[in-house]
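Removed: one protein chain of the complex. Kept in place: all other protein chains.
First chain written, first letter: the chains are A, B and C, and each begins at residue 1.
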Amino acid sequence: MDATPTLIALLHGPDQPGLVARVASWIFERGGNILHADQHRDREVGVFFQRVEWQPAFSVAVGEGAASAAAKATAASHALADKSQGRPVDRAAAARDFSEFATHSLGMKVRMQSSDARPRVALFVSKADHCFHDLVLRWKAGDFPCEIVGVVGNHSDLREASEGYGLRFVQIAINASNKAAAELEQIALLREWGVELVVLARYMQVLSADFLATLGAPVINIHHSFLPAFAGGRPYHQAHARGVKLIGATAHYATRDLDEGPIIHQDVARITHRHGVEDLVRKGRDLEKSVLAQAMRWHLEGRVLVYGNKTVVFD
Amino acid sequence: MDATPTLIALLHGPDQPGLVARVASWIFERGGNILHADQHRDREVGVFFQRVEWQPAFSVAVGEGAASAAAKATAASHALADKSQGRPVDRAAAARDFSEFATHSLGMKVRMQSSDARPRVALFVSKADHCFHDLVLRWKAGDFPCEIVGVVGNHSDLREASEGYGLRFVQIAINASNKAAAELEQIALLREWGVELVVLARYMQVLSADFLATLGAPVINIHHSFLPAFAGGRPYHQAHARGVKLIGATAHYATRDLDEGPIIHQDVARITHRHGVEDLVRKGRDLEKSVLAQAMRWHLEGRVLVYGNKTVVFD
Amino acid sequence: MDATPTLIALLHGPDQPGLVARVASWIFERGGNILHADQHRDREVGVFFQRVEWQPAFSVAVGEGAASAAAKATAASHALADKSQGRPVDRAAAARDFSEFATHSLGMKVRMQSSDARPRVALFVSKADHCFHDLVLRWKAGDFPCEIVGVVGNHSDLREASEGYGLRFVQIAINASNKAAAELEQIALLREWGVELVVLARYMQVLSADFLATLGAPVINIHHSFLPAFAGGRPYHQAHARGVKLIGATAHYATRDLDEGPIIHQDVARITHRHGVEDLVRKGRDLEKSVLAQAMRWHLEGRVLVYGNKTVVFD
Partner (left out) sequence: MDATPTLIALLHGPDQPGLVARVASWIFERGGNILHADQHRDREVGVFFQRVEWQPAFSVAVGEGAASAAAKATAASHALADKSQGRPVDRAAAARDFSEFATHSLGMKVRMQSSDARPRVALFVSKADHCFHDLVLRWKAGDFPCEIVGVVGNHSDLREASEGYGLRFVQIAINASNKAAAELEQIALLREWGVELVVLARYMQVLSADFLATLGAPVINIHHSFLPAFAGGRPYHQAHARGVKLIGATAHYATRDLDEGPIIHQDVARITHRHGVEDLVRKGRDLEKSVLAQAMRWHLEGRVLVYGNKTVVFD
């Protein structure tokens, strides 16, 4: 396994001929080595999507216009040679340069991340602990490239467990009358912690549009149903009442429209008439854990691109 | 494999202690041998459900009150001995007797069938042929204990294929202005054919409440979505627009409320952003085939019990 | 939900007519109320299997031979009336009586358990902690009707985590030269703890035939492959080398023949060429957790019946 850190770019914008070549050439001409490059075209709306991951070299000053394919290969070899001599790669600069290129030359929206970045994540919880334990244990097992920097609960049920894991826990109680103030308190806390991603691990509270707009960071939620079926509360009771033969769970980005955010991942489990509501809840817990963990991992690995109300997941 | 025909009873009614024992004893005391007996209690509504399948002996005239467990066993042995001597079993009488017992002594609703019955089935089709071919080929392969006695289409597209399989095909064109008359024509035809089950193999037309009430036989439909999500028309377009990660299909009994009938079977398939609507349609065809075929088999094997808007499937 | 404790009997033995009726009648005549009764016949080998679960009343002294069906119902009503008056049910006696009946009158092998029993369980672990945390957290969430009474590790890696959960941890180091002595130490410990079930949560050591025979209690193991494929060590490496498209996990009872014990549960996950061995290991961990947890739950609920090298799982 080559552990050299990589740059990951997520691009999307108006489709046009040559995008794949122009991105690949830009990287290659600067001595970069592309490890993965996935792209997708949504032909209905004419949008191009790409996830490209590469090992950058130092910033090469090659006369681009003059470089034939052969010359490029030579330049690249030189770059690599230099790199092998230990001349440091300025990944931040490379990311900045690529971002500028993609934005201005290609007209793309771009999100960059480095494979050795460890975004700061906060978990929001309520009383249910299954997703909480699952995420923290996976994180401790090394499954998630991030730092979980704290836990916020509207109840205090998970304080002890959080602190047992060495995580700070802050209770911010929410009720009908204090919601706006409580959300301001949450925002202040998340800023203090430098949070770049919020994961709602069965938080059970709706976040206001104001909260989401002010936060300015993505929020991943797990909904305990196969959306759009059984949106809203008590979906297992609804599923049982309707007599469906499968139950599901849906991980999605939180948006101002409850249960309507872009879906990242979904899965289902088979049920029968023998299963009561409590069995559905139990089976649902397993679904919720695995679906939320998978969505969180894909997000952290820079595999999820949102456009409109949908996602492209480069898995 | 013991090929002796069996009786199958589907019971349901108010729960009460001793139902399992009373059913089993009734059968045993008459020399019957229970092969399968599945039951279910819905504790919320206090309803008992049972599917029991047994090899009946001739009608025994045992003084029930006098029979000790040991005596019963002896009587049963005699009955079996007799049976082994070739004295014919009157299964129709046994079914009648059991039905009377279950209805009057146990207060159950009961549906009886014999394992060697081959109910007469009509297929309703439109233009799409995938479920049609699938059902007919499975039937020819011996998967379905029934007789497919004819095909009814609102278009004539599947006439040639039907006749190629040796099945008669009748076109009854439906349009906005002739629906009531066309349904009367369908009813007359189904009666003439002696149809006991109608399977809508992508028929694409809504059956009126009048049709269903007049027909008096079950109708199984395949809906091309994971109900209740994306009910109604063009579900694959809806699924694509919403960006879901799984598509589904649902087999259900047709009721007057479109897409609301009791669900027999459901399944899903995973999709990604790479799949266009046409891919969803293609993947959906496979789901529709397998889900409808499974539902039809379970129905024909007497495994599906409807109550309220739900089913109990003794699989 | 009716929380009255129930008796569960697992029977198997030579098939004969009337078994279902005789079991049901025996229970009913003693005022018991059958909640679930599943049976299975293996026609190839002529063996009958049953799981029956019932709420016993007190031991009724009804003259069985004289009881007509009607009289039985009356007796049962009386029994229930008595029960409703609070006369205590002697479940231990009822279990003993049924066991005797099933053994001597029916010629069955029988295993009895009470729904409120909480068998004493020991976990055997090594260094990997995913199954360990998963089982303990599910147990704490109330998923498993048992008492986890201690953790035995051949390494000390999970001591702190065990004790953090309030579980005692004993290290018994195993190496090539001390295996027999170490196993004797384990046996002594398990007896001291009164252990009725051992779960190997990625224990990674083979138990000797002597250990299993001496222990006399069931041992459930999780194997990290879809047995019988890739039996033995390093199955994920083997799966990767062979280029299979699915990996699996198998929970089975440990027997003297490694990887050959009766299979309780299996599941698979889809993989692609993109997944390296380390991805297979990560995906495998999720499989191992869910498959082992499901097998353990089924065992604890008295749903698993072993015969020969196979299981009947009444799920």
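In the analysis below, a contact is a pair of C-beta atoms (placed from the backbone, for glycine too) under 8 Å apart; a residue touches a chain by one contact, two chains touch by 3 or more.
Everything numeric here is computed off the predicted structure, so don't read it as measured data.
Only one of B:D97, B:E147, B:E260 or B:D286 touches the chain withheld from this view, namely B:D286.
Of the candidate positions C:Q171, C:S208 or C:N309, contact with the hidden chain is made by C:N309. One of A:A37, A:V170, A:A231 or A:V277 touches the chain omitted from the figure, and that residue is A:A37. Listed for chain C, the residues touching the missing chain in the whole complex are 40, 42-44, 49, 226-230, 242-246, 248, 262-268, 272-274, 276, 309-313, 315. In the full complex, chain A contacts the hidden chain through residues 1-2, 17-18, 20-29, 33-39, 41, 43, 64-69, 71-73, 76-77, 80, 105.
Residues of chain B that touch the chain left out of the display are 1, 129-130, 133, 137, 141, 143, 164, 276, 278, 282, 285-286, 290.
Note that only the chains that are shown with their structure count from here on.
In terms of the distance between Cα centroids, chain B is separated most widely from A.
Of all the chains shown, the one with its CA centroid nearest the global CA centroid is C.
The angle needed to superpose chain B on chain C by their Cα atoms is 180 degrees, rounded to the nearest 5.
At the interface between chain A and chain B, two copies of one sequence, more than half of the residue numbers in use are shared by both copies.
The residues of chain A that reach two or more other chains are 276, listed in rising order.
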